[in-house]
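What you see is part of a larger complex, with each chain still in position.
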Amino acid sequence: MDTKDIKVCVLRIEGTNCEDETNEAFRMLGASVETIHLKQLTSDVSPALRRSLEDYHILAFPGGFSAGDYVRAGAIFAARMKSALAGDLQKFVESGKPVLGICNGFQILVELGLLPAMGKTMSDFPQSALYTNDSARFECRPTFLRHDNRGRCLFTSQIPQGKVLMIPSAHAEGNLKFPSDMQSKYLEKLEENDQIVFRYVNPNEDEVSYPWCPNGSISQIAGICNEGGNVLGLMPHPERVMFRFQHPDWTRSKECPDGAGDGRAVFQSVLDSVKKSF
Amino acid sequence: MPPTVLIMVNAEIRIELKKGVADPEGANTKKALELLGFKGILGVKTVKVFSMELDMSAEEALAACEEMSRKLLANPVIQSYKIELK
Amino acid sequence: MRDLMLDLKLAKKRDVPFSLYDIDIFSASDEELKEISSKLGLNLSLQEMKDVRAYFQSKQRMPTDVEIQSIAQAWSEHCCYKSSKVFLRENIFNTPTTDVLSKGDAGVMNFDDDYAYCLRIESHNHPSAIEPYGGAATGIGGIVRDVLAMGAQPIALVDPLFFGEPDLKEVPAGTKLPKYLIKGVVGGIRDYGNRIGIPTVAGGMFFDKSYTGNCLVNVGCIGFLRKDKLLNNSVKGVGDVLILVGGKTGRDGIHGVNFASAELHERSEDESRGAVQLGDPIMKEPTIHACLEANDKGLLSGIKDLGGGGLSCVVGEIALAGGCGAVVQVDAVHLKEEGLAPWEIWVSESQERMMLAAPKENTEAILDIFKMWDVPAVVIGEVVDEQKVTLYYKNEIIYELDLDFLTKGPEYCRPCAEAEDIPKTAVKKPQIPGDLSSVLLSLLSDPNVASKDWVIRQYDHEVRGNTVIKPLQGDVSHPGPADATVIRPLPGSCRGLAIAIGVNPWFAGLDPLKGGKSAIDETCRNITAVGGKPHALTDCLNFGNPEKPEKLYEFREALKGIGDMAKALNLAVPSGNVSFYNETTYGSVLPAPTILGVGIVEDIRKCVTTDFKDEGNPVYLVGK
């Protein structure tokens, strides 16, 4: 399949707000992207606006504050999606098509039960939570992510294991938590299933501390995938660093300002894997 | 047309963090209060309450609130909920 | 519901099934005119009340409560700039017009062959001093609407803030602790700005004890648009309908402009409840999309935002700007709650509302777009030839005013003189202190100097992915403050916009003329420091009570400084804002002429940052 034939759905509701740059990230790499409203998949809109999930090859949940996140980050979007589209979504994931959740999108995937989704495609209740940062504040800052996946995740197939990327974070609720009596069991399981994709590290890569892990996440986890490797959720924003000149310290570097930024590999990887398998 | 009767129940759903889950907002509030000179604060926890007016019987209200909590208002990994009719 | 009319004997209830009063100002004595003004919360002077009376005498009928409330809104300082207009005309309205495309709710400037950007800054001081979280949030909401009204996508926010000293532990009654205000204001800007997904990229925090009772919250917004999508805040002509979109109308925000046009005092807290709101970013976010989509499809004649004065100001202004008038069905307005009197609907300042003017035949297509985005939209009236606004409520005419009278508010040339009693203190040259390290440490820990990193990082300054020079720069482990921020507004292009703030209230307090000049100087140097060329300025002028000659003098001088400097540098000032009455019972604020500047960056890949890059690099000092 040609990249231009890959159809990407960027899905939004009110309060979603990183859809333009997420759309642009896929578009600049040559895919056909459409940003649509959840209503277009679920309710009575005019036939011209009506869309079907199965027509797309990739589904992306962008960042933002869906419905204000007044209840809990991602909870409202997830509940609406689950009540109307659980079956379609499950089918989409089971067919091996990739689903990406960035920031609020990760929160939505967790609330949907699509991540970590241990033992199932989609758990009935969330198995984890992305909870308020330890600092109790919104944190907008550069973060460094070490790629820890051993090869399962479709979104990082072109990133060597152990490579450190600068991908910025901007969130108030990114603190990954498991039920307190299951923490070590879940961690082991994630590790065993190769579901851990990114961990926060310090720029000098030795110990990890605030603010380089901006939220207090368990085991400094920044992003995880499902057992199939086709659903990825991460708090930091790869779509914000498609070019070098979007990095915070690019004026100090000798590299070409409009060369690839560290986030590009995530989008490139998934487009390539779809190209190969569909 | 029969007159519509409005039965009104006042329900409160109280969402609390489970034991053992740290409460950064509570901790921050404690710090801010201490900076203002308050002494003797051993701990601050934040609780969120959704106070609802429902047009249904008490029994239905309990069931509805239960379902609302499960479907949307609480995440069982970190939060517990309590429903109270007033 | 509080009924303002009950205790007013000159108000005569009209025999209709809703609240409507005719106000008998003809038989009123001077005392009674003043009483009407104060009881109805009009904040109009005796002379202004007499002018109103003369108008209705010529019409040979008494005004309704709706009319008199509406006039009070239109004639408030906030809406008609009655104390500042003479000075603005003299100094600002005649600044250079190079590259200016429009001066509307926001100033619009040329960006390149196909695109334009716009800029505006505004104050939200009094609401924020009373309710910091909601006041600051609705300030952001308002400035975003100004930019949206030009047909532009908002792309960046700025927030210069001025507070009392943060360590203060006791404050006079009716005043809030600076710490409380700081937390609330920053929280309000953070939650609103982040939730609507517009990056907050620049700002400032200034601390001085004069701001203790009356903090200053200035908020600015930059927008971006294709030139062929530029809208003026005006109807095209007869055949247009008026469509009210966004949030519903409620009792909130009634008399906000009158509140902004008076001094704060101890009881302001209680009296101002109606004027305070929280803001709903999750109504605003889809409203932005829907308005831009309707404009993109070429369905609109014009947009105007509902801010101070609500419908009462916007309907007259949008119609008159197109040389027309309007007829409106007030009962068509969608309401939050039942039982609002027509005058309340007409002057309510409920947030998140916009007025669209569009050819009648486009109505359905527009309503469809808003339905898709779940944003309420209703047709409330239509444009007529005669320059007059007529209101109907349940088939009764409740209002009929000539726009010429309504919108041409009073204009004053108030007395203005330098304060005499303050002896000019000779500036003392500082002694070089012996213990430099302790001086350095105390300097660095002064809140005015210390890092603002804790604020900047609570704002998403990178959302939209176009912030190429960030507010904190340098080595990621030791970032330092930026002079200006750079945005790349157009994917695929390397042309950028540099954004910076300049203001120094201490200068302005000592010498307002030079204080005004130095604010522009600082802004331009900031822009130059990242590799931008200064291109446009907008100002937010925060001053004391203009009825005090020495305060008006400060204002006039600062304005002259700004005008002179802009002319000398050939820079346009296509928009701005004046905020008077920044006073408390224990003194007036230091004057704050805030400048927001935008520069053009030809190629963002050539931007520079303040940090030293390599050992051995030479350091130059330029200028004198």
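Labels for the chains are A, B and C, by order of writing; each one numbers its residues from 1.
By definition in this document, a residue touches a chain if its C-beta (ideal position, glycine included) is under 8 Å from a C-beta of that chain, and two chains touch if they have at least 3 such contacts.
Predicted model, so just to flag it, every value in this text is computed and none were measured.
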| note | Written as a formula using the shown labels, the complete complex reads A x1, B x2, C x1
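Basically, only the chains that are shown with their structure count from here on.
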| said: Centroid of chain A to centroid of chain B, CA atoms only: how many Å? | reply: 30
| request: Starting from the mean Cα coordinates of chain A and chain C, work out the distance between those two points in Å. | output: 37
| Which residues, counting only chain A, touch chain C once they are in their complex? | 14-15, 17-18, 20-21, 24, 28, 37, 39, 45-46, 49, 63-65, 67-68, 70, 137-142, 166, 168, 170, 203, 237, 239-240, 242, 245-246, 248-252, 257-258
| query | Which residues, counting only chain C, touch chain B once they are in their complex? | reply | 169, 177, 179, 183
| field | Touch list for chain B against partner chain A, complex | value | 18, 20-22, 24-25, 27-28, 70-73, 75-78
